[in-house]
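A protein chain is absent from this complex, but the other protein chains hold their places.
Chains: A and B, in written order; residue numbering restarts at 1 for each.
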Amino acid sequence: MSNEASMDITCQELVELVTDYLEGALSHEDRTRFEQHLVMCGGCKEYLREMRKTIAISRKLSDEDLPANVRDDLLALFRKWKAGSLR
Amino acid sequence: MSAMICWRSSESGKQARYGEGMIALKFLARGAVGPFTGFVWPSPAGSTAGAWVESPPERFPERGIHACLVEHLPYWTDDELWEVELSDEKILRSAMQIVASRGRLVERVAAWTPRLAQEFGQACALKARDRAVELMKQGTRLAEAEQLFACRSIAELEKVARPMSAQSKTDSLSNIAGYVADAATFARISDVATASYIAAELARVTSGSMQGFLLERSWQGRWIADRLRLAHGSPHVSV
Partner (left out) sequence: MSLVERHHRAMVRLAGAYVPSAVAEEVAQEAWIGVVKGLHKFEGRSSLKAWIFRILINCAQFRGLREARAVPFSALECDAQDRAVPEERFLDAEHPRWPGHWAKYPEPWSDQRLISNETLAMVANAMEGLPLTQREVMRLRDVEGWTSAEVCEALEISEANQRVLLHRARSKVRRAIEPYMSGGEAP
């Protein structure tokens, strides 16, 4: 009995497609498959949320946006890491 | 946050709920929010439709307003169901949805409640159960077929089907019990979209073709249509 494969993308594929999706680089058909997978996969919905949050946090690193005291705290923490308190 | 989508929302000049365009359906997350973008759709106020939302015409259909005809509904279930008016200029129909360049919310479909959604999820899981029972009878796994058949609730179905699926990774009837257990799990937590998908997947796997998947989705669409008292096959809503 032949088994016609599902049209669904897997979660493993989705996490590699996230950037293309956010960039609007997926074809109409691929975007539909991406979103259809999201509808029925809470894990991937969460992953996409996390990716968006990561980007949102990165935005805050722009010098212009950071108030001086936050930037100083940040640099201090950063130097601590570089000095080897991590890894 | 929704950097990838450029919506331009323009004021609606029309007071009427139904304008020149076609009426279709659209699922949104709680608060009339787009489930993938977080975009907040302008809501209708009284008898005035929500403001028109447009997507850049040069990016159609990669970017566009997505909506459902009745048969598309089971693919996109979510918290809220809305009637949406789409402008006729460009409408693309694909297998799972339609895409237009402009749309506006007209009216909430009140009949799609969390309770109804949950019932839908359960109906899908129970249909998967029925499919499994049939196959087990044919495969002479009569005791297991009876046990599944006797389940009176989704929680019970999950409890009964789960151990059946653990019996063997390669035996196809055990795997079918696995699909039933999975569908029941998601129906129990009211993850309706996932439960309905799993039921359709079981149909694909047991029939060996996408036709099986599509037929199950058709059944699901009819279930929703009947319960919402929508004219089946017609994009227009008469609730």
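Details
Everything below uses one rule, namely that a contact is a pair of C-beta atoms (placed from the backbone, for glycine too) under 8 Å apart; a residue touches a chain by one contact, two chains touch by 3 or more.
Computed from a predicted model, the values in this text were never measured in an experiment.
Mapped onto chain B, contacts with the missing chain fall at residues 169-170, 175, 178-179, 182, 201. Residues 2-5, 7, 9-13, 15-20, 23, 25-27, 30, 41-44, 46-47, 49-51, 53-62, 70, 73-74, 77-78, 81, 85-86 of chain A touch the missing chain (whole complex, contact as defined above).
Everything that follows uses one rule, which is that only the chains that are shown with their structure count from here on.
Here the CA centre of chain A is 26 Å from the CA centre of chain B.
Touching chain B in their complex are the following residues of chain A: 1-4, 6-7, 21-24, 26-29, 31-32, 35-36, 38-42, 48, 52, 55-56. The touching residues of chain B, counted against chain A in their complex, run 1, 3-5, 35-36, 59, 61-63, 75-78, 92, 94, 96-97, 99, 191, 193-194, 196-197, 201, 204-205, 208-210, 213.
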